[in-house]
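What follows is a single structure, and I will ask about it in a moment.
Missing here: one protein chain of the complex. Every other protein chain is in place.
As written, the chains take the letters A and B, and residue 1 is the first residue of each chain.
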Amino acid sequence: MDAVLEADGLGKRYGNRWALRDCTFSLPEGQVAALVGPNGAGKSTLLHLAVGLLRPDDGSVRVLGQQPYDNVAVLPDLGFVAQDTPLYRDFTAAELVTMGGKLNRARWDASVARNRLAQLGIAPHQRVGTLSGGQRAQVALALALSKRPRLLLLDEPVASLDPLARHEFLQALMGSVAETGTTVLLSSHLLSDLERVCDHLVLLETAKVRLTGSVDDLLGTHRQLIGARHDGSAIPGVAAVIRESHTDRQSTLLVRVDGWVDETRWTSTEVGLEDLILGYLGDHRRQGSHAAWGVTA
Amino acid sequence: MVIEFVLDGRSKVNTYMQLVQQVRQALRVGLLESGDQLPKVRDVAQALAINPNTVLKAYRQLEMEGLAEGRPGVGTFVTGTLAGASLMHQAELRADLVGWLRRAQTAGLTADDIVALVDTTIRATLADDVIVVTHT
Partner (left out) sequence: MIWLVWRQHRKQALFAVAGLLALAAYIIPTGLGMRSTYTDLGLPACVSSMGDGQFIPSSFTNACNETIRSFIGRYTAVANVSVLLIFLPLLVGIFWGAPLVAREVEHGTHRLVWTQGVSRRQWAMAKFGLVGAGSLIVAVVYGFGVSWWMAPLNRVGVTRFETFKFDVGGIAPVGYTVFALALGIAAGTIFRKVMPAMAAVLVVFIPVRVLVAGLARPRFATPVELAIPVDQPNPNLNAARGDWIQSMAVKSADGQTLMDNASTACNPDAADCGGMSGALNTTLYQPGDRFWWFQGIETGLYVVVAAALIWIALRGLRRIA
């Protein structure tokens, strides 16, 4: 499988602060990838670098083998739905479709947008400003899909939608992915939606890639172990302890495994994507704050 | 469409396994028969808002189990069956199980105890099979 999106040591700095640093991952074709991380972790920055809105300060990002910044050649292959799904509010739905045609002479399939808008029950003369948030998100998605993009990037497309609109948006998205085989990178902090939708993960935390890979691989190599209190020595079959908590008698560990774990000592259970993400994110966030507050942990 | 998939959001079972299990279940009770077409990947992905690769994976699993067959450009069709043999055995096994449950009750096990015991036993006995399944 070819990488549709590839970041290598990618970094972006605003003043002295690195919004994204040393970011390396690749996204294989045909995958739906989740870009996850707390607010301010650099998700939008990464997406803006990938669609060529930003120029990298370090490393490189490649879309279908090309640098996206200031590169018109990449644009026809990219579909982008920015945060808060910005659209010209005084335009009618039909005018937006016309605009797409005028701005995308290389490749534009207006029938995609028309069919989707018809399905959504949006009239051509309806002003975008009068649409609901869910409808606007759908219109933005329809516009992006009309480009017939090979890579579709979505920045928090469902964050501000109610649960029904969110479900409908993801239905539309998954339906078109099935139809077109488009590769998708979708940023979100709504973890519950992601497990069903995504088969690839890029987890960002404080400007760095914390975890990346195919969801199946990640879930296959992580386990939750519960057993008698553990002294911290190496456990056979465990490559790394991601997170641990202890009582006087019992230890609960989130681990990455690389072999068989002694199941007579440990009760080993599989973890879900949401738990895995929370495990990685929770692991060192609280470090230091006890000292800062002058209390003991 | 012959069957419609539903997902149990609270289930710990993988999405793709849930699809596989639903097809197996439908085969067992005779809802699906050889020659039936399974729902199109696109329709399942859209209806359930799930990754189409998940649906593909479930269908591949069914193909590997010899229960279905993909016809390029057309769709996936049911080829095998789970009814028949297993249906015949089921009544017999059920009778055995009822007898065992009575013994467990007389031994003082509560319903919860029984579930826990069955659960751990299944995990220990069928552990290898489960792991084979999750790694495909």
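To be clear about the criterion, a residue touches a chain if its C-beta (ideal position, glycine included) is under 8 Å from a C-beta of that chain, and two chains touch if they have at least 3 such contacts.
Remember, it's a predicted structure, so these values are computed and weren't measured experimentally.
Chemist: Given the contact rule set out at the top, which of the displayed chains would the hidden chain touch in the full complex?
Modeler: A
Chemist: In the whole complex, not just what's shown, which of A:Ala3, A:Met99, A:Val257 or A:Leu278 touches the removed chain?
Modeler: Residue touching the absent chain, from the options given: A:Met99.
Chemist: Could you tell me which of A:Gly9, A:Gly40 or A:Pro86 touches the chain that is not displayed?
Modeler: With A:Gly9, A:Gly40 or A:Pro86 as choices, the missing chain is touched by A:Pro86.
Chemist: What residue numbers in chain A mark contact with the hidden partner chain?
Modeler: 48, 51-55, 70, 72, 75-76, 78, 80, 82-84, 86-89, 91, 95, 98-100, 102-108, 140, 143, 147
In this text, only the chains that are shown with their structure count from here on.
Chemist: Please report how many Å separate the Cα centroid of chain A from that of chain B, as a whole number.
Modeler: 31
Chemist: For the complex, give me every residue of chain B touching chain A.
Modeler: 7, 12, 15, 41-43, 45-55, 134-135
Chemist: Could you list, by residue number, the parts of chain A that touch chain B in their complex?
Modeler: Checking each residue of chain A against chain B gives 30-32, 167, 170-175, 177-179, 193, 195-199, 220, 270, 272.
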